[in-house]
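For this view, one protein chain was removed and the others were kept in their places.
Chain IDs A, B and C follow the sequence of writing; residue 1 opens each chain.
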Amino acid sequence: MSHNTFGHLFRVTTWGESHGVALGCVVDGCPPGIRFTLAELQAWLDKRKPGQSRFVTQRREDDLVKVLSGVMLDDDGETMITTGTPVSMLIENTDQRSKDYGEIAHRYRPGHADYTYDVKYGIRDYRGGGRSSARETAARVAAGGLARKVVPGLVVRAALVQIGKHKIDRNNWDWNEVSNNPFFAPDPAIVPVWEEYLDGIRKAGSSVGAVVEVVAEGVPAGIGAPIYGKLDQDIASLLMSINAVKGVEIGEGFASAELTGEENADEMRMGNDGNPIFLSNHAGGILGGISTGQPVVARFAIKPTSSILTERRSIDADGNNVDVRTKGRHDPCVGIRAVPIGEAMVACAIADHYLRDRGQTGRLTSQGGSAT
Amino acid sequence: MSHNTFGHLFRVTTWGESHGVALGCVVDGCPPGIRFTLAELQAWLDKRKPGQSRFVTQRREDDLVKVLSGVMLDDDGETMITTGTPVSMLIENTDQRSKDYGEIAHRYRPGHADYTYDVKYGIRDYRGGGRSSARETAARVAAGGLARKVVPGLVVRAALVQIGKHKIDRNNWDWNEVSNNPFFAPDPAIVPVWEEYLDGIRKAGSSVGAVVEVVAEGVPAGIGAPIYGKLDQDIASLLMSINAVKGVEIGEGFASAELTGEENADEMRMGNDGNPIFLSNHAGGILGGISTGQPVVARFAIKPTSSILTERRSIDADGNNVDVRTKGRHDPCVGIRAVPIGEAMVACAIADHYLRDRGQTGRLTSQGGSAT
Amino acid sequence: MSHNTFGHLFRVTTWGESHGVALGCVVDGCPPGIRFTLAELQAWLDKRKPGQSRFVTQRREDDLVKVLSGVMLDDDGETMITTGTPVSMLIENTDQRSKDYGEIAHRYRPGHADYTYDVKYGIRDYRGGGRSSARETAARVAAGGLARKVVPGLVVRAALVQIGKHKIDRNNWDWNEVSNNPFFAPDPAIVPVWEEYLDGIRKAGSSVGAVVEVVAEGVPAGIGAPIYGKLDQDIASLLMSINAVKGVEIGEGFASAELTGEENADEMRMGNDGNPIFLSNHAGGILGGISTGQPVVARFAIKPTSSILTERRSIDADGNNVDVRTKGRHDPCVGIRAVPIGEAMVACAIADHYLRDRGQTGRLTSQGGSAT
Partner (left out) sequence: MSHNTFGHLFRVTTWGESHGVALGCVVDGCPPGIRFTLAELQAWLDKRKPGQSRFVTQRREDDLVKVLSGVMLDDDGETMITTGTPVSMLIENTDQRSKDYGEIAHRYRPGHADYTYDVKYGIRDYRGGGRSSARETAARVAAGGLARKVVPGLVVRAALVQIGKHKIDRNNWDWNEVSNNPFFAPDPAIVPVWEEYLDGIRKAGSSVGAVVEVVAEGVPAGIGAPIYGKLDQDIASLLMSINAVKGVEIGEGFASAELTGEENADEMRMGNDGNPIFLSNHAGGILGGISTGQPVVARFAIKPTSSILTERRSIDADGNNVDVRTKGRHDPCVGIRAVPIGEAMVACAIADHYLRDRGQTGRLTSQGGSAT
């Protein structure tokens, strides 16, 4: 495949299949001197792991992350300190039910990567979707946990803003609410609406799409690399690489098509502290591919998973017409679990650009900033 | 900057500023044996060049492309044949009016990259936007002209589908109409609407956003490289790298958030010719990052240019509050000229993935396909 | 560090420290349909593993390799078949004696990377050399085991040709002898000479340098990528990346400085089978960065390890003058164990270029060749 790595100086390589022994990643380029605990890292993985509510897949995975290299233990026996060498992280698979998938070994599920993998590779690990399964994203979330530590003061948060036709009311936005419901919804008023709607979807063995919004605060101005390494470009690329994502926006996104130049331009004034103040953020924190210092705002759309109980017309590997329905355990709305994944991708993109700008070693720390 | 190159095997490096001597690109990885004429290449550049209607900037540039390396002339004295070495292409700048920009040398135009370039680099070629100007995209279009030749049978076309709130009627879609109006509109009925609307925008010295749709036909199934080199990911990345683009969609895009799994899955049946037939194309021709053989469909949103005649609040390089309005010649709707640029970016992404799959040399030709 | 990956389409990322839990690699870009057994892979690792004679370090490591992803088991329950997804391989560390190294935690061993790692990173895993230890090369050998399978008919072999001033007699060269002595010597006559010489070095707690020669047969003509991805360039780069290597040659190497053009040119004649025959191979199988179809020949020089029992003058991390001698278990001639490592590096370089030329997927197989 050759293309299971992303990043230019903060480089992440992931590996592993849904029903293999394990999956993991190698984070290469993590600066030395970053301090973290396994518990901190695990917290991000817990946010993504399956089986946490009736609205996500019932597969049971603890998703316990192990760190195999790249760190030394501090004297407290708990804090890990990066040494600048590759951080290899591993997550074991424990709850595979591969026999659920026997039926689809030679049948292409419509809307899945089954057909395209077979065309491209001529061989395919059909168990649980193999490499194309969203289980791969556990490794991204682990990498994102480190990326968050690379940029001093960086805070990356995401929330679900739409399920089906039901959108949140942005006036209700409260980050504190995100962890209070199984949807990562920032608007408590939407929660009962989504519950009722998704219960219907779930009971029908159906699925539905969603939209996630990611906001990164504490991004220093001047990060980004025109022309073909723009910060928004790299964020778009990484968000689009998440399973089932079909659209990405920065700032106003598609709505900017309807705006005039007067409406869209983010005016500036000089602040009392000698730093510029932007009077709006239509740009989503990025101009010309370079960060403005405002929050970076991105959104992405996730299609409904094609793993549904209703039969759909398809073909098999031998070229026969068949009808396929997907057994196994699946997410009625995969968008929910995409929330921590989106955070991880944006954190990784920002960390990478930060290091391009500041250099790859601990010198960033020694120049006054703090990497922790 | 370090990041003025894109592509993995079909690699394009662009260079040049809006008001410099020239701009150009080096296309590295173009397979040997590709045949083309300068006239063919120029035709793509003519489509993008400024000054062709009252709805685009009145800067007059012939945008004549020269090929400096990487080809041998065929006996007809006209057809160029690539040799597999880098193709260097150059376009001279002829109609710079740099004095128009003296006023903004130290003032940051809101919504432009002026401020971010200064923060990042501490120095900035302010004339015509320097490197951040969309003049850079002439080089992309030249590269795209070669990319189109790399994949036998590939046809990449684009059209403008929305200006401001005014969208085309998709039932009227006719590719033949695209060249019959100054907007690249596929729906003749929208033309008078857009004319009237844009005339108002133009006379007010204002600007407005737009949406472009790109469709690539003839993409072989099996092209793409999961997990972090997905075809849709690379298309998203390149479209997002175009100046002023704020959103990218593949297939259903953001609309997929509202669909159920039943609605969204593209069902399949075996065709009489032994090839699979997809009964719909919600996926936009890509599943799991790999092409299905259906048309690849992408859309992108362009924000209104911030170069407007109305004064906006801003600051200057010395930290003073100033009011800025942009003189010089500008596009009331930069989305129009983004149409051939979007085509070029999609063609380059597909050519790159095609070569990843088939190899970098002329062997693709010798195996029965035709590179011309 | 950001730079623990090599290769463009056959990409290898290694991770792990000498005294950590484990080390390993991710091979990304291995084509689908490659068949191998764990025993085949293990055989390469066994060739490199420590403790096999008195002339190498007495550290005892089984170096058992595990394959965690990227394969499916064939029906025989033993043969693994690659699927085109990343192959993650892991080797556990079992015989660390970290306390041997307590003394050098803050002292810089002359000739080691201790000082430079501290300068660069400000923190260093001193146990067994940490990441700078040659234990990392176990992962390279595992990757090389797969690389050998990528190119049909490829055979990569290496031999030790010099220890200290004692060189083999090239007229005695017999590949069959290489496995008959603990030095990988192709000349049986040199074995007693090296035994006596190295016994002296070993008992004195000293060390000595060596030269390894690698020969790759079965490399198709036309592999390589000028100008900055030349096959010899990539081989030189990878051989130079091996611990303690200080020089690399292709073909005649430094001896070519003494030759005339008449002597050095490899003349050609047409063979009866319609393929060209080269009458000599001064070029080492590569011209203009591209393979000629002759055997690819490379040599590299390994310096003596600086881990010696004699005290040397140095400094410590606090800037004090100290005298350092290295306890722990070490190789009197690290060049011996470099033989399988050199093979692995050359195999990986060739596999990478083969895939650049032929494409990244199983199509190479389907076009008549056989990947096994």
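The criterion applied here is as follows: contacts are C-beta pairs under 8 Å (C-beta built on N, C-alpha and C of every residue); 3 or more make two chains touch, one makes a residue touch a chain.
Remember, predicted model here, so these are calculated numbers, not experimental data.
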**Q.** Shown chains touched by the chain that is not drawn here
**A.** A, B, C
Q. Where the complex has a chain not shown, which of C:Q42, C:Q58, C:T79 or C:S206 is the residue touching it?
A. C:S206
Q. Which listed residue (C:I123, C:I308 or C:A344) would be found touching the missing chain in the intact complex?
A. C:I308
Q.
From the list C:A43, C:V119 or C:A189, pick the residue that touches the absent chain.
A. C:V119
(Q) Please output the residues of chain C touching the missing chain, sorted low to high. (A) 1-6, 8, 14, 108-113, 115-117, 119-120, 131-132, 136, 162-165, 201, 206-211, 221-230, 232-234, 236-238, 240-241, 246-270, 274, 276, 279, 282-284, 286-293, 301-308, 310, 312-315, 319-321, 335, 356-357
Q.
Give me the chain B residues in contact with the hidden chain, please.
A. 1-5, 8-11, 13-17, 20-24, 26, 28-29, 32-33, 68-70, 72, 81, 83-88, 90, 120-125, 130-131, 355, 360-362, 365-366
Q) What residues on chain A make contact with the chain left out of this view? A) 8-9, 222, 225, 355-361, 363, 367
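We adopt the following convention: only the chains that are shown with their structure count from here on.
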Q) Closest chain to the protein CA centroid? A) A
**Q.** Inter-centroid spacing, chain B versus chain A (mean Cα positions, whole Å)
**A.** 27
Q: Give, as an integer number of Å, the spacing between the C-alpha centres of chain C and chain B.
A: 45
Q: Measure off the straight-line distance from the CA centroid of chain A to the CA centroid of chain C, and report it in whole Å.
A: 37
Q: Could you check chain B for residues that touch two or more other chains and list them?
A: 8, 222, 225, 356-357
